[in-house]
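Handing you a structure now.
Note that this complex is displayed minus one protein chain, with the remaining chains in position.
Here is chain A:
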Amino acid sequence: SSNEHKLNFKKSKEACLSYIQDALLQKQWKRAAEFLTCYVESLEKDYSREHIGPSEMIWRIGTEILWHHSQSSMKEFNCFMEQMKTLGVKRYLKVCLEHVFHLLCNGQIDEAYQNLSLAESWRFGEQTAIQDKEMKLIQAYRGLLDYYSWSKQKNVLLEHGEDGFSDLAVEQEMHGYFRKAAVNLKEIIKIPGVWDIFVKCYVDLLEFYGDHNEARQVLNEYAYNSKFPANPNAHVYLYQFLKRQGESKKSLISALKILHDIVPSHELMIDFNTMLQKSKKRKKRRLGLEVIFAALDYAGWKENAKAWRCLARQVKQIVISEKHLDWIKQEWNSRKDWWPAFHFSRYLAKRDWQENKSLSYEKALVAGILLGKDCKYFKYVSHQGCKAQLKRFRMLKKFVNRHNPVYLRISG
């Protein structure tokens, strides 16, 4: 009966698919390709209602095979892609986008640009939400490519400008690229998302043409709009922009303060700490201590000698001046139950000494002050340092011994 036929057809289709899957997962591209030619038949009687239909399956499998197959060429790939575009209307834009990505990764920027332009002009009935998103992405990538063309022209002009010779046609072309890029890039960065490269390129364009207000607004929007994800890069871009603009310390500090609040382990925290330490205000220096302590809480900072140097420097300052010991005490209070095992164990002392002497020096200084001269880390490192006749370590031992009462005041 036809029903049975249908069932059998479905079964053989599934079996074929599982063979293909198996071959793909074992990197047997040739075998997979052979099965795929059989699977193409499944397009004929497509009764499935699954959310990935046979046409999309063929596109995905075929693409994967052509990426890896030893005998495939770019020409074949393009040909296959063109066929796939006509196969499924719903997935046209998606296939186009993927095709463009492949061209871009293979350095065929011009072909990619052409494909993007073609895809942009595609219309078919009412656009679904997904298609709308895909269309926006296509436009954005075209804007990105326009930006690269603009940047190329700009470089040409700048080089020529050095010669004192300006080419009006080139300049015109450059401005044309700017307009095209700016329109598309501006569109995509309004929608919530992660648009790091688009924002960077757009801001670069704006800065070149001196539209700093617009640039600042874009960056502020990207960093502070609550509909966007809490992307640390948004704050980093804003901070870098402010720095380029030569903004005051105060605004730089406030930008970094927000970054500190959302990502206390960001690498800019070292800059932030240095900036705060130099400040004359007590409150800022206090914040600096907090920032560096918080950063060193993270496992990723454990072996960061720079950060330990920052902490050691600030702690040393405080101890020598004997002012604000309560700052250290307060920071130490919430850490004294786990920092010793996390940072200052004997095992780590041995390892740090073997692998990074300057790290062990800074850490030993901090350990000696926070945990006293009997702390395992300090004892091991200073002993090894003295044994190796390093002057630095002898000074360190003297310093810690002299300031041992500080430890009692901190821990008490």
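Here, a residue touches a chain if its C-beta (ideal position, glycine included) is under 8 Å from a C-beta of that chain, and two chains touch if they have at least 3 such contacts; residues count from 1.
We adopt the following convention: contacts and distances are computed from a predicted model.
Q: What protein name does the UniProt record of the undisplayed chain give, "Aminotransferase class I/classII large domain-containing protein", "Prefoldin alpha-like", "60S ribosomal protein L27" or "TAF1C polymerase"?
A: "TAF1C polymerase"
Q: Specify the residue from the set A:H102, A:R216, A:R285 or A:K363 that touches the hidden chain.
A: A:H102
Q: Of A:S12, A:N78 or A:N233, which residue touches the hidden chain?
A: Going through A:S12, A:N78 or A:N233 one by one, A:N233 is the residue touching the chain not shown.
Q: Tell me which of A:L116, A:L137 or A:L370 is the one touching the absent chain.
A: Checking each option in A:L116, A:L137 or A:L370, the one touching the absent chain turns out to be A:L137.
Q: What chain A residues would touch the chain not displayed?
A: Touch set of chain A with respect to the missing chain: 17-18, 20-22, 24-28, 30, 50-52, 57, 59-64, 67-68, 70-71, 98, 101-102, 104-105, 107, 109, 129, 133, 137, 140, 148, 152, 155, 188, 191-198, 200, 227-233, 236, 263, 265-267, 297-300, 334, 338, 341-342, 345, 347-348.
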